[in-house]
Structure formats: structure tokens, C-alpha cells
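All protein chains but one are shown in place.
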Amino acid sequence: MSVLFWGLAVVLVASAMWTIMASKPVYSVVALLANFFALAVLYLTLSAEFLAMIQLIVYSGAILVLFLFVIAMLSSGVASFSVGPNRLPRIAVPAVLLVLIALGLVVVGIFMPHPAPLPLAGAAVNAGAVGDANVFGSVADFGRALFTTYLLPFEVTALILMVAVIGVIVLAGEHAPYVGTPRRAEEVRKSLREAIAREGD
Amino acid sequence: MSANVTNADWAAVLSIAVLGATGLAVLVADLLARTFVRRYIAIAIAMIGIIAAGAIVFAQYGTHYSAFGGAFVVDYASVLFQGIVLLGALGSVILYGAIGEERRIAGALALMLWSACGAMLMSGAGNLMTIFLGLELLSLALYALCGIAERAGAHEAALKYLILSSTATGFLLYGMGLLFGATGSVALSALSNPALATNPIFWTGVGLFFVGIAFKLSLVPFHTWAPDVYEGAPLPVTAFMSVATKAGVLAVLVRVFLWSLPSQHVSDMLLPMWIVAGISMIVGNVGMLAQRDLKRMLAYSGIAQIGYILAALAGGSAEGFNAALYYFAAYSFMNLGAFAVAAMLSGDREEGSVIANYSGLGYRRPWAALAMTVFLLAMAGLPPTAGFLGKVFILRSSVETGYVWLAALLIVGTAISLYAYGRIVRAMYDRSTHPVPAAKPFVPLAALSAAICAIAVIALTFYPFSR
Amino acid sequence: MMLLLALLVPLAGAIACWALGPWLRNLAGWLATAAVGISFVATLLLWGAATQPGGVHLALFSWMSGFDFGLTLDPLSLLWALIITGVGFLIHLYSIGYMHGDRAFARFFAYMNFFIFAMMLLVLSDNWVGLLVGWGLVGLASYFLIGFWFERRSAVAAARKAFILNVIGDVGIMFAIFLIVANVHSIRFADTFAASATFGAPLLYAICAGLFIGAAAKSAQVPLHTWLPDAMEGPTPVSALIHAATMVTAGVYLVARCAPLWSHSPRAQMLVGTIGALTAIVGAILGTAQWDIKRILAYSTMSQIGYMIMGVGVGAYAGGVAHFFTHAFFKAQLFLASGLIIHALHNEQDVRKMGGLRARTPLAFWAILVGVLAICGIPGFSGFFSKDQIIQGVLENGHPWMYGVGLLTAGITAYYMFRLFFITFLGEYRGNVDPAQLGMAPEAVGAEVAHEPASTGSGEAHAPAWVMNLPVALLIVPSVLAGWLLFSTDGASSPWSRFFAAQFPTAAQASAAAVPEWATALIALGVVLAGIGVAVARYATRSAQANAVARLRDESLRMPKLLVNAFYVDTLIDGVFVRGARLLGSLFGRILDPHVIDGAVRGVAASAVGFGVLVRALQSGLVRAYALVIVLGVGCFLAYYVFGIPR
Partner (left out) sequence: MTPGLLPMPLVDYLALSAVMFFIGVTGVIVRRNPLVMLMSIELMFNAANLLFVAYARAWLNDAGHIFAFLVITVAAAEAAIALAIVVIAFRASKNVDVDEASALRG
């Protein structure tokens, strides 16, 4: 188990690093995909079967595909990524420094010895599943909790998804490409035409 | 544990459901309506929905129970904060109706209503999940609303808000994870366990949780997004952000920090919060001095005013809570009113948010200038406005509970702010000839809400009469 | 009810003049004057009741507990109310003539009436909030009136300056009121004074200091005095009403009203007395260096209020208030009489271009003579009694150095007032002399021409002369006689001291002074005569009159820079506050321009990496910089929550 865990940990950290350091966004997506897969496996070892599944389906299947789609759309010849000068070229140094300090603090907090054991009183423990790790985290267990105890959060997610749908429609839908000034719009249209012509060849 | 969901549970969130359904109704009606009545129908439905939700909320006044196994709480605080959220939603909906783009009005109003749903959920949140979901519902709709206008500034504002707010949410979420780990429960009631006081994971969780809260309240140093986003977002959206968002987050703050933490460590745990509140008072007021955009200035003003409100909460006394609520209500009215006046003066390009356009207003639009003067006086905390009384209450409670240094910072901040607000008042009564921008069609509604806010800002001064 | 009438009639008059101005035309002046007259009569009718123990009290409404609003009329506020409405009435009457033909005639009277209302609210309130509201409104009315001729840049600038300095004072008062309300839980004066013994010295000192910042701003005390000379940009009746008789003495009223607070705090007494003494002498010294007749009077006002503040500050309340009483008459008279001269000379205000005016404006001659004698404290005239009482009172309260300052100031006052008098009325008329020969700076000449533009060109349609002459003539009477109210043979039972018997706390240590009262009077008289002697030698002898032009030229050119620039206080305030505020503002707004950030990042290269730039880049518009700041905050929070907690 230890080997699996540390193997996964290495994959997770490495892929996370790759995600933020990759030179092209597409590579970032691929790295993130690896990260999510490793995470799903880690969930399985923590007996969160349903969540592992969701992780693969929603994250890898939906969210990352969305990213890929947008990257493909934006890089289709209209303009390159990351134009313009880097206005904060040396930000990485203080950033990494700060982040390391913050990380150090959190890790210290985590490893700091607890003078007293963690209390159980008042915590809402899933009583029926104590000691029975096979049931805990299964689809049935998860579903029962979601539709009884946690019904309100579940209902709210429906509203959140609706906001996402309507928000995207309102943002992007039913209007012409950007019309700032006529000249600008014409420019955009022209470059779009050129791009389409290139793709057609 | 797996309690059945009863009618009482649903009644607790009925107002939120009504608001959510109203959003749908606005969209459906927009599909069916003819073009030229779209605007009227959208505003009418939205207003009816908000008022109905408000009636339901205030019918709950005086009751105290928790629903959905503790996920949602109905009490004094939830009712009052939800009331303020609805007030902010009503004002912003009217303003959007007045100056928003006809083409997207239904979508925008629906998003605004759903965003208000999020804030209302936060007002009554009883566990971490509800807080998180309420916050995300609120924020997601606001991201979209920020970017809704066809201006480069709006897109930039949306992008900035999206990235920074998501980052802050990440911190909040991580903090929640640690809190869950420390307590083994998502319920806020589990946080009050005195044994937690020795657990560093709990403390770290509280710290990160507070980062998320401070970001949403735009406290220094988590405030940097606010001026940019306020300036770039459409005016009614900014109005909504300045009232409804803060109502929801303040409710969470009160519920988590003041009412749920282990009581013997509460003052230690909250010290950083009061410090950043004090810094915010100064930075916010100084930041106002050099601004040329009204919305941007109001962002800095909001930073300072939230600092004042936290100063009232600092002692944790009941009187301080009342002072904070009173000041927050007054703040809502004066902010909405100022935005309403700006909307009255706005044509196609939001001219009302350019401070230079206010010079000589006292002679061109005497009533608008008078209303604006009332709001600015209230923000500066001068009599005879509710802002003055609110500051008196805050000072009293913070001095009584021993936070004299906060009171002193408040006074210093107020003194700095007098110049910033006075600058606009003076400009309005300077004689100069400045072109009047053409007004938009629904401006009478904006004027009406400005008038109501102005009267409320004065009338709130007499509020303690009724006691 | 009568009290409410006295308060509200001027407000009604203001509203009427403002709303109906275009229809009322010249009637507006009479309407406004009548409103003030009614207010005066109403106040007068309350005399009997007000002097009873406890005075008149009218509860208006009660808010929550501790917030009771009401009006009160006791001997102190009665005195102020009578002066405000009485002198105010005469000045209104005068204004009908003075402002005749001005385009905004009705607006002027609306402001004037509004000012009277605000002032009455200030003195009649029985609570802090009412006082503060009145205080603020008075400042507002003054702002409007100083900037009345808003076409003139200098008038607008002066109004703005007065307003800003007054707002500084308002903040001070607000601070004090917050402290009071936080400790007493009541806004009424009576409750505050009852509780004042329990305050503890630091709190009491803080309250007194806050209140005194307000008093100093309104009463033009050093270093907040610079607005007063500039405020002479307003019409002359305004100068008479606001900047001599009433508003500027609000600070005296405040300190006198809070006598119970000051009596418990020797440190606060010291502060106020020192500032008052300083103001008295600074104002007098600056008065010797002015050429504009109204500015001379303005500095003398400042100096005289310094006396009053010194008096009420150290505990000589009756003396300070008495000086307010006599000063209101003779200073109003001086201003109104100088207004007659300015009017007669078609808006000439520079005394160098006057001279020999005795025949031309006889009434002004006599009025100014009486005023000058009164302000100098010549026995028999009103100023003598009240000034003596302050100087003696200061000594009795144990401040010998203030006693010395008071005497010295009296001498300087005598010098510059007689200088004014001699230059204006003796010798030859110099109106036709080339300004350069008089040593006037060329740019000043151009500015003089533009003075008081609105009332020029009204030569053909004069108002009846008596409306301007009558108030001046009437004011001569109290200027001479008012002081006799303070006179008594045994030193204690004058009508004045009986009037105020119950008002002020008697100073515990008011012991027999080292110098008896008659001796003080003699010393003062000697100093004054010396001052007059210098003035006579410089300006009134036959030879001095003969070559007046050359003399004035010499004096103008040799005037010490320090005095011409009024000790550079304005420069200092401008440098510290205005630039400071601007700098602070631009620090947050402008420094973050792309140039600076780009420059810093690129140019300073290596050193640019670091927190210095990051902090300056706080509002750079760059998302990543914002994120970095947020993480910085996160770091601070985590450091506190992980390590900083006492466990």
C-alpha cells in the first residue's frame, strides 16, 4: 500500500508541477489529466468508489474536454497566445518564496503534535457504517446520504448548474462578434475569414 | 440521522425557492413577450418575485428553528440579512431595468435573482456545505453579470473577478477541509467544541476560512480586486455586489466567527480580522482621494465602510451586533441611492460614473444633486443622516467593549473621507457649464429608487423611536 | 413657544427670500430684516423668564433614551441671542442700502436669514447634537456668504478655505461629542456637566481639546486663523455680521458654555488660555502691517477674540463674555462705518488711497472715532471695562504672563487702530495719487479695481441714505455705554455680575490678585496712551501729515516680509495639509501608473524584485500582482494562526 501511495504522490506532484510549468496550454491539460487519474486512484484506496468515478467522468470527461475545446478554438489561427510584454517578469521569485512560506506554515500546522486527541463528541458520524469499510463510500451509501441528509445542498447544485447554463448563454449567445468600433470588427472578421480559408486548404 | 424532510424544512427555504422560480419565470416570459414590452415584463416579474420573497422572509420574523438537519437556520439574523439581500436585489433589478441593455435584460435579471438566492442561502447557512454552495451560487452568477456589458472594461473586470475570487474560494475551501478534519463534521455547531482550542489544524482551518471571507468583504489586503471590478462591471451589477454580496458574507461571518467558535478563544481567533478591518478603514478612505470614477470611489468607500461594520462586531456584544446591522442597513440604502443617482445620469456609456460629470449638477438637476448630497453626507457620517447615527452606535459599542483603537481609527478614517466626499458635493454646487448626457428611457424608476433611498437614509435616523 | 418663534422666523424668512426672490425684488431685504426683528422681539420678551433660575427650557422631542432634543434659554444664551438678533437686525437694515442694486439681492438676504437661524440654533440648543448641527450650518452659511460674489476667484478661494478650516473644527467637535456620548449616554449639556466630575483627567482633557479645536477653527485662533482675513472677500455687512459680531464668537460661547468641563481640567485651561493669548498678540502684530481697511479690522477681530478666549479659557468667564458683548457693538460699528467709506469711495479699500476723509464722510469719522476709542479701552468707552476685566481676571486666576501679554496687546492695538484712524481721516485725500508713489504693488492695483463689483453701477438708483446711516448712528450708543453695565463701586455687584450670578462656576482659587483692579486700569491706560503716542508721532503730527505720501511709500516698501506674509502660516498649512493630502491621494492613484511600474520593474532591474515594488504595485491593474498580494495576506494570516496563538 505504501508503494502505491508514494507512487501516486510522485505522480500527483509531478503532474501538478507540469501543469503550471508547461509551455503550451495543451500540455497543461494533458498533465492535469494525469493528475486527475492519479487522484481517482487515490480515492479508490480511500474507499471512495463513487467519487473516483465522478472524478473521472466529470473532471476528465467534461471539464478537461471543455478546456481542450476552448484551447483549440482560441488557437485556430486568429492570434497567438500570450502576446504583449510580461509586465511582471520577476514575479516568480517572490511568488515561490511566499508560497513556500505559506506551505511551510500549513505543513507545520499539520505535523504539529496535538496536545489532546481529536474529539469525537458532536461529530456527525455515519453510525451504520462504522467498522464496515466495504459499505462506506459505495454508490448506495453515497446516494442515501445525498437524498436524505444532504438534500438541500443537492437541490442547490441544480440551481448552480442552471446559473452556469444561463450565464454562458447570456455571456456568449445571440449576438454578433465584438463590435467595439466598426474598423475593429472588420479586422476581426477579416482575420476570421483568413483563418477559415487556411483551414479549408 | 437520515431524518425525513418535512414541510417545515421546505418552508425555511421557501423564499429562496420563490426567488429561484422567479428567475425562471422572467426567462420564460421573455421568450413569449413581444420586443417592446420585454423590459416592462421582466422588471415587473422580478419585482413581484422579490417582494413575495420578502413577505415570506418577514413572516418568519421571530421564529427560530433549523431545517434540513441543521443545514439551514431560520432566526433573527437570517431574516434581517435576507431582508437586506432582497433590498439590494430590488434596487439593482430596478437599476438594471432602468439602464440595462434591452437585449439581455431577462438573462441578466434571472442571474441577479439567482445570485440573490446564493446570498440568502449564506444568510441562513447552518453548515459548511451551505456556505460553500451559497457563496458559489452568488459568485458564479456575478462572474457572468460582470462580463455582460459589451465593453472591454467589463470583460476585464469579469476576468479579474473570476480568477481572484476563485483563488480566494480555493483558500476558503481548503480551510473548510481542515475544519471538517478537525471536527469530523460539517455542522457549524461542531466548531464550538472547547477541546478544539488545542488543535493546530483547527486554527489553520479558521485562518484559511477567514481569508475567503475577507476577500469577499474586500478587506485590505484582500481588497485589490474590488476597485477594478466595481469600475468595470455594469453599474447595476456593482450596486448589487456592494450590498447583497456583503450581506451574505457578513451573515456567515457573524454565524461562524461570533456564534460558533469556542467562546474562550474567540477574541484571539478574531484579532486578525479586527486588524485588517482597521487597516481597511484607512486604506479605503485614502484610496478614495484621487479617484475620478464614482464606482471606483464607492469601491474604496465600501472597503472602509465594511471596516466600520466589523468594528461594531469586534466586541461580540449584542449591542454591537445591532449597531452593525443598523449601519449595514443604512449603508445599503446610501450605496443603492448613490448608484441610483448615477443611473439617473447615465446614458449609453454610464456617464453617471464619471465624477467630472457631477460638476454643476446642483444647477442642472437640483433634485438629483440633493439626493446625492444626502448619500454622500451619510457615507461621510454627518448628521442628519443614518450614517451619523450608525457611527455613533458603532463608536459606542466598540469603546464599551474595549476596542478603543478601532474607534480611533474609525474617526481618523472619517476625517480623511470628509475631503473625498466633500469634493463631489462641492463640485456639484460649483457653477460650471457641463453638458448633460442624454437620459435612458426608464430613468424615472431610477429616480424613484433614489428618492426612496434618500428618504430612508434620513428616516432611519428616527428608527430607534419605535422602540 | 416664543422660543421656537425666535428660532424659526429667520428660517421662514430665508425660505421665503430664496423661493420668492424673483418676485419680491427689493422687498426681500425688508422681509428679511423684519424676520430678524421679530426674532429679536421674541427673545427680548423672554428676558424675564430666562433670568430666573433654570431659565427657559423647551423639550422638543425625545429619541431613544439619552437622545432628548430641546431648546434652552439661560442668561448666557440669552445674551448671545440678543446680540445675534439685535446687531443682526441693524446689519440687515444696513445691507438693504449696501446691497442695493446687486443682482442677487434676494439670495443675499436668504443667506443672511439662514445664517441667523443657524446661529440661533447653535446658541439655543440644550444638547450636543443641536449644537453641532447649528455649528455646521453656520459654517455653511458663512461659506455661501464669503463666496457670495462667486465670479471672483479670490472670493471662491476664500470661501473654500474658510469651509475647509471649519470642517477641521467640526471634526474636532464631533470627536469630543463621540467621547461624551460614549461615556455619558446622553447628549444633553446638563447631563454631561453633571457627570463631568467623574470623567478622569485624560478623558476630560481629550474632550476639551476636541471641543477647542472646533472653537479655535470657528473663532480664528492660531493656527487655524488664516481664513478670517481672507473672508473679507465677502460683502462688508457680512464681515460685520459674521466675522466680527457673531459667528467668530461661537468659540467663545462654546468654551463659556462648557465652563464646568474646563473648570475641572487645569491642563485644558492652560491650553486654551495659551492659544488665546498667542492669538491676541499675533493678531495685533499682524494688524500693524495691513493696508486694506477690512483686513486691519479682521486682524483686530482676531486679536480681540484672542482676548475673549484667553479670558474664558482660564476661568475669567464673566470678563470674556463681557468683552464679547461690548466687542459686538463696536466692531460691528467699525465695519459698518468702514463700509460707508468704501461705498463713498466706490469700493476703494486701501487706506493708502484714503486720507482727509473727515469732511467727506463725517458720520463715518465720528463712528470710527468712537469705535477706535472703545477698542483701545479709553476709560468711559465700553471696551475699557470689559478688557480690564479680562486682564484682571487672568491675573486673579494665576497667570501673570498672560496678564503681561494682555497689556502689551492693548498697547499694540491702540497703535494700529489709531494708525488706521489717522491715515484714513487726516491729511490730504490721496485717491488721485499714483499708486506706485504710495508703494503699492502693481498687481495689487489691478485687483483693487475689481473689488465689490456687483454694487458698482448702482449710482443712479440709491436706496434711501438713512438705512445705512441709521444703524451706524444707533450703534454709537452701546459702543459708548455698554461697558457701564460692568461698572460697580464695590467691584462685585455690577448689573453684569448679577445677571450671570448663577451661570458660571466661581473659581475656587480666585484670590486677591497681586495687583489691585484700579492699578491694572492705570497700567493699561498707560500702555494704551503709549501706543497712541507712537501712532500720533508717526502719522498725526503736522510734518507727518505733510509728507504722508512719502511716508506711506517708505513704510510699504520696508514692511518686514514676515509680517506681510502673516508669519507664513498659510504657506505652512498649504505645504503640510494641502500638499500632504494631495501626495497621499496620488500615492494610491498615480504612482501606480504604468510608467512607474514599468520603470521600476525594468529599470531598477535587480532591486525591483522585492516587496517594495510589490507593495507599490498594489493597485497596478495586473491580476497576478493582486493574487500575490492576496497570498501575502494569506501568509500573514497563517503565521498568526499557526504560531501566534497563545495555547
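First chain written, first letter: the chains are A, B and C, and each begins at residue 1.
In this section, a contact is a pair of C-beta atoms (placed from the backbone, for glycine too) under 8 Å apart; a residue touches a chain by one contact, two chains touch by 3 or more.
It should be emphasised that the depicted structure is a prediction, and the values quoted were computed from it without experimental measurement.
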| item | value |
| --- | --- |
| Interface partners of the hidden chain - shown chains only, full complex considered | A, B, C |
| Option from B:A290, B:I303 or B:A427 whose C-beta touches the chain left out | B:A290 |
| Interface with the undisplayed chain - residues on chain B | 128-129, 132-133, 136, 140, 143-144, 147, 152-153, 155-160, 162-163, 166-167, 170-171, 173-174, 176-178, 180-181, 184-186, 201, 227-229, 231-232, 290-291, 296 |
| Touch residues of chain C, complete complex, unshown partner | 588-590, 592-593, 619-624, 627-628, 631 |
| Where the missing chain touches chain A, by residue | 1-2, 5, 9, 12-13, 16-17, 19-20, 22, 25, 28-29, 32, 35-36, 39, 42-43, 45-48, 50-51, 54-55, 58-59, 62-63, 66-67, 70-71, 73-74, 78-79, 81-88, 91-92, 95-96, 99-100, 102-103, 106-107, 110-111, 117-118, 120, 123-126, 129-131, 133, 136-137, 141-142, 145-146, 150, 153, 157, 160-161, 163-165, 167-168, 171-172, 177-178, 180, 188 |
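One rule holds in what follows: only the chains that are shown with their structure count from here on.
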| item | value |
| --- | --- |
| Chain centre separation in whole Å, for chain C relative to chain A (CA means) | 68 |
| Centre-of-Cα separation between chain C and chain B, whole angstrom | 44 |
| Multi-partner residues of chain B (each touching 2 or more other chains) | 198, 200, 203-204 |
| Interface hub residues of chain C, defined as touching at least two other chains | 625, 632, 634, 638, 641-642, 647 |
| Residue numbers on chain A that touch chain C, as the complex places them | 87-91, 93-95, 98-99, 101-102, 105-106, 108-109, 112, 115 |
| List of chain B residues in touch with chain A within their complex | 1-5, 9, 13, 20, 27, 67-69, 71-72, 103-104, 107-108, 110-111, 114-115, 117, 121, 129-130, 133-134, 136-137, 140-141, 143-144, 147-148, 150, 152, 182-187, 189-190, 193, 195-196, 198-201, 203-204 |
| Touching residues (chain side chain B, partner chain C) in the complex | 159-160, 163-164, 167-168, 171, 197-198, 200, 203-204, 206-208, 210-211, 214-215, 221-222, 224-225, 227-228, 265, 268-269, 271-272, 276, 283, 286-287, 289-291, 382-384, 391-392, 395-396, 399-400, 407, 411, 414-415, 418-419, 422, 426, 431, 462, 464-465, 467 |
